[in-house]
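Everything below concerns the one structure shown next.
Left out: one protein chain. Kept in place: all the others.
All chains are identified by letter, namely A and B, in their written order; residue positions are counted from 1 within each chain.
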Amino acid sequence: MRAQLTTRLGSATLALAALALGAFAFVAHAATPNEKIDPAADAKAFRDYFVTKFPKVKLDDFVNGPYSMNADMRKQWEAIEQFPPYDFALDEGKAMLSKPFKNGKTYADCFANGGIGIRQNYPYFDEKEGKVVTLELAINRCREANGEAPLKYTKDKMAALTAYMAYTSRGKLMDIKIPNDPRALAAYENGKRYFYTRRGQLNFSCASCHVQNPGRHIRAETLAPALGILNAMPIYRSKWGALGTISRRFTSCNKQVRGVPLKPQSEDYRDLEYYLSYVSNGLPISGPSSRP
Amino acid sequence: MRSLLLISGLLLAASTPARAAASQADFNAAYAAAAAAEKQAGTLQDQWTTTEADLKAAKQAAAAGNYDKAVAAAKEAEALAKASIAQATSEKTRWKDAEIR
Partner (left out) sequence: MASTIRVRAVSSGEVTEVQALIQHPMDSGYVKDSHGKIIPPHYIQQLTFEHSGKNVLVANWGPAVSKDPYIKFSFKGAKKGDDLKISWVDNKGQTDSTTAKIH
């Protein structure tokens, strides 16, 4: 239950004060225009940071989010996984994948290997269009190309289908590619910028919780580490009583820091997914998964 | 004695200028300023939900004819929107400080 902490203006004053104080602690580091974007170096530094911070956690286990950080939660989760709450959605997703569109075609006509065992390749950079294509975006493009209405990005059918596709990739390692294309590098860098940028009245960035405080609590929740955080998607959250997609989590996280969310699959969100997935390359897909 | 108190009371009341109630024009000006700031925050992809809530509350109060409340909410919305602009502007360069290297 969220408590009304202070008046909005009071919070604004606090936020402004925080910004001002922060300004004094500011160490000048503006990116020079010629600073090279080196995703491989970023990924290594990213992984090293978490592995060093949590020496007892096995690398593959980071994808289990809070359960890799808290033994009691883990026990409860293992009990839940004996009869996962997303079981029904998996059946729904499987049925969706093979059901023909009105024009007789199926998702198999849009996806490699009929959509089976390919989730770990998303998102990818579409060099023809010059943009990042996520799995959710690809699914709706497939639908629209075959005369079907697009699905809502955040839950229900989109969640069920991405859940099944993730399930068929379980255990496969995240394998995001960044082609040697300045536009791809720019998209990657934009995703990284978004990840570390503070936003919302509460002045949090994604990194504030998932880099600086994994394993700690925010109100009653245990924070997940950013490493491998998308590998478990989509997630069945007890809080939602349902499955939610990557789009759902991005928009809800924005709202939780009192930031007006972007539209699902906006450029910044897609670039964010590109960055976060890339720096988690080599970790296994564990989706769909349960979370508190 | 009582009449003396009464007279001093009246004098005090008369000498304290009553604050003028806000008018619809005041509200329109305040709301326009707030909306403009919020629009700018939008171009920076950093609008706050609380700003939006205040703008909505301001509109509702004005529709009900309560211009004092409407102007107060609009002014608060403007302050929040400006704070969000300051945040987005500052974060353009500051995000790199948080980056894992």
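Just so it is clear, contacts are C-beta pairs under 8 Å (C-beta built on N, C-alpha and C of every residue); 3 or more make two chains touch, one makes a residue touch a chain.
Nothing here was measured: the structure is a model prediction, and the numbers come from that model.
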> Omitted chain: which shown chains does it touch?
Replying inline: A
> Looking at A:35, A:78 or A:91, which residue reaches the missing chain?
Replying inline: A:91
> Mind pulling the chain A residues that touch the left-out chain?
Replying inline: 80, 82-83, 85, 87-88, 91, 241-242
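Everything below uses one rule, namely that only the chains that are shown with their structure count from here on.
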> Okay, in this complex, where on chain B does chain A touch?
Replying inline: 45-50, 52-54, 76, 79-80, 83-84, 86-88, 90-91, 93-101
>> Under the stated contact criterion, what part of chain A meets chain B in this complex?
In response: 8-9, 11-12, 15-16, 19, 22-23, 26-27, 29-31, 42, 45-46, 49, 192-193, 196-201, 203, 205, 207-208, 211-212, 255, 258-260, 262, 268
